[in-house]
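To start, I am sharing the structure in question, which I have written as structure tokens.
One protein chain omitted, others in place.
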Amino acid sequence: MVAEPAQDQSVQELEDKQEWWWVAEKKRSKRLDYLRKSVWKKGALGGNYAPGIKLDLECATLFTDMWKFWKYDPIMMRRAKAIAHVLDNKTIFITDHSQLVGYFGSLPNTIMWRVDGASMVNEEAYNEPGIMPEPENESLQKVAELNDYWAGQTAVDKVARILDPEDAVKFLSGAIGWGAPSSAYGYSGKDYEYLFAGRRGFEDIIEEINAAVENAEDKTVGVPGPEILDIYDRLQNWDAMILVLEAGIRHARRYARLARTMAENMETDEKRREELLKIAETCERVPARAPRNLQESLQYDHFIQIFARTEAHEGAWPARPDYYHGPYYDKDVNVDKTLTKEEALDLVGEFMIRAYEVGGFAPRWAREGLQGITGTWVWTLGGVNKDGSDACNDLTVAFLQAARLVRVSNPTFGFRWHPKVKDEVLRECFECIRHGLGYPSMRNDPLLIQNAMHWHGHPLEEARTWVHQACMSPCPTTKHGVQPMRMASATANCAKMVEYALHNGYDHVVGMQMGPETGDAAKFHDFEELFQAWVKQMEWLTSLLVRTVNLGRYKDPEFFGRPFLSGMSERSVESGLDVVSPVGDRGNCWVTAFTWVENIDSLAAVKKLVFDDKKYTMEQLLSALKANWDGYEEMRLDFVNNAPKWGNDDDYVDDIMLRCLRETARHSRVMKCPSGNSWPILPENVSGNIHYASIVGALPNGRRCGDALYDGGISPGPGLDKKGPSAVLKSCGKIDHVSDGRAFLLNQRLSPTQLAGEKGYQLWKAYIRTWADLGLDHVQFNMVSDETLRAAQKDPEKYSEVIVRVAGYSAHFVDISRKTQDNIIQRTVQGI
Amino acid sequence: MSTCAECRSFFLREDEPGQGDCVRRVVDPRQAFYQSKPVREDNDASGCESFQKK
Amino acid sequence: MSRRSQWKQVANGMLGDVSKARSVEERENVPEKACGFCKNFSENAYASDGRGYCRKLKVGSDIKVTPPVYVMEGQASLTVLFNSDGAGCEYFNRQDLIDTDGNEVNDPSYRRVQRQMEKAIK
Partner (left out) sequence: MKCTECSHEAGVSSFRYLYNARIDAPITLRQCPQCQAWLAVDEMAGEARQRVDAGEAPWGKSAGIEGLAEDAR
């Protein structure tokens, strides 16, 4: 619920009180205000869906009906026909005041159900409280029927059946990692260079496919031989791509027809009638043909996202909207003057709202790990052009301004900072942060370009096109650079590495032998023995997850099939291969390292108090851990307060961080992806630190099973960075952000009082300069005071629009669980 | 038997004989919108709660 | 039992077959001594659809037969559902503290957020 701002207060008064959410309501247009308030919140509140959110049974049923009907077709064709059936027949809608259209569910309050993804998720949907459409009994009957049909033939079932059973059980235990080894759920990079830079509409692509088909068909009636055998499959794939692209064009024209019907038969307001006719014209143009103006360009992009999400549950939203839509903004606003800046801001704001609206049914681990949002829609702004010049444009500024008006928690922005960014753009970034949005995160562009070249061999020009593929990891948007399918399954719960090293590989939480038996820690004589056990557990854990992902990726064209994503990717249009096939993909893999810093603080605590100071024995420590520190409070506080902690510029513990990272980087080069490339780690957490709180046992850093883990990446433990922001930056700066891993998330809390006004901006700018000089690749800020957050806990309705940075994403504070809220409040507010 | 073609919400498609759209205004607890769903003109509408004779 | 066959047994309890040919009635039924009410039930953190592990029994156990088969040693735990009938199991130990509110987050020991459990408790 969105409360009304105090009517008797001026914008200035509200700004002085830093109540930015009311400022936004007063400043934004009536249209944006209506659209922002009309959105149904699809992100989970803690782990639950909000009241009124319902499972979309219409799309799931349409898809299944056609899937059943075409049972003899190859998988890509079968999926294409099922998707086309959904696009042709599902209910569509146009919301009052909107100028952009398209939603992947059938009604505004529905969440899409990826019924062919995983039986486990399907059973979860059946068991989930509150989301069945009325009448509930009929819906349950329908869902049970669908679940029976899909049982055993979903994408994840197929992969899990052929995995080594031990790997399957351990992966599916939920203890050591998460994700699903299938592109049914994943982060799909998009070949934006092909679509937007190449100025292609679907009809242009179909023409290119037809040319490729003609060429291939000549071969199938030519000289017999082994080289023509796979062409038959490719021809099927090409047909599937065309089929689904044509369905996309038809789907857009359904909107055009609806808008025209509304304009001609229902709408009495002349201005709105014109808007509806503009919508009709736009949807008749795109996606069939390349866009000509900003509205068409944004609409085209939105359709692409909706179609891709009709095909698979995409958990991320890699995009670079200022770069690809910027030329249209420039043409409409600056050259042709067909749009005023205010009108453009309305479009840009609505473009964000349309993305905020998107949400599919997600399993509980994903909801808990991404509380308050539906996926990591991290859009990339800023950066450089292919020639290295500054890529920021007027649309970059418009996005940053629109964000402060619509104040959505998703999408958020990651800003590619580089030394040539103009002051006026940097100020806009700061304003967003100062307004408490928690975004944009700041990314060190020169460093990340170098990193992309180092790990995956992307050529310079391609590396410069990078976008956030999920929260953090850069990926080019080019023919060979784009990674069409990154599965979250290589997301490691790293705290288990040290936990298993201490317990000989046994997991006391799930009661199973999980890791390798690396020896009874009670008998370790020195730190080195413990560290070597840790290395073995690290190698085992990352290898298991990577094996799972590699198999999922390799078998995906056979087990799932992505006709739409293929149809908009140059590599597939040219080759006829499913885009998910690793052939021709340079590889851009990474292991997301959740709960990483617990390893460092735990190892340092054992080294210091057990092996160096000999204050405790290993037996004593293991007894305390097995008791979850119950009855050992004094000892626990000793391990928290009297052992060195990461983030204080203390070489004792920082050296352990470097050693752990470098061992892992060594192993990253041993493990290979299906394209033969490396698997660097990327420490970050989203809200996995809360999800895993009761899954990770007690640790020597002083946490009990149940306590939130640290907030992630290379961020110090909440409240444990006691030596100020420079010490945090110096600790983090010891890491080589090119060769030690793929990227490193850093959360910082700053004081809104200290950073008020021009002086505040100058302080922050100097901080960013130091951050860049020390060679860090990422930093993101929370700039909301403890007082405001506590007030929001006491009176959630009044503060329903307060946004916080969780980790890699932002959320409305009232949407996250109490444990997560407290974890954020516990973070140190740094004075800079 | 009433058919969809007799309903005020039915809009025949010009380029597809027999095929039309059922276009209705809906106001849910958060927003107002028009929705559209494909229907055939000869669909039996006797069980439709939203049927309104033209 | 080979390494592979031991783990295969566990894997079978976790894959799609659980969804196969189960009626609404079977899905809705929560027995008086459902495993989900037992202190030894640890909910799977990956599939929060009510699959879980028994903290006591290892793979090879069978609590559906008479007399039940209890395997207490081994690497892998027995998989059960939140509404598996634990009436015949001598290790059934009723858990008084059942948290059915999913607004807080994962707690494999205490949380049972399945819709059916809510009904059973009310």
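Think of it as A, B and C in the order they're written, each chain with its own count starting at 1.
Here is the rule we go by: contacts are C-beta pairs under 8 Å (C-beta built on N, C-alpha and C of every residue); 3 or more make two chains touch, one makes a residue touch a chain.
Quick caveat, the model's predicted, so the values are computed rather than measured.
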Chains shown that the absent chain touches, full complex: A, C
Contact residue for the chain not shown (choose from A:391, A:671, A:693 or A:714): A:693
Option from A:445, A:507, A:539 or A:707 whose C-beta touches the chain left out: A:707
Hidden partner chain, residues of subunit A it touches: 627-628, 630-631, 633-634, 636-637, 640-641, 693, 701-708, 717-720, 786, 789-791, 793-794, 818-819, 821-822, 825-826
Hidden partner chain, residues of subunit C it touches: 96-97, 110
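The rule is simple: only the chains that are shown with their structure count from here on.
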Geometric centre distance via CA averages, subunit C-subunit A, whole Å: 32
Inter-centroid spacing, subunit B versus subunit A (mean Cα positions, whole Å): 39
Subunit C residues within the subunit A interface of the complex: 3-4, 7-8, 10-11, 14-24, 27-28, 42, 44-51, 53, 55, 75-77, 101-109, 113-116, 118
Complex contact set, residues of subunit A against subunit C: 45-48, 119-124, 126-130, 140-141, 144, 147-148, 150-154, 157, 160-161, 164-166, 168-169, 171-175, 178, 363-365, 368, 371, 509-513, 690-695, 706, 817-820
Touching residues on subunit A, where the partner in the complex is subunit B: 37-40, 52, 88-96, 107-109, 254, 257-258, 261-262, 265-266
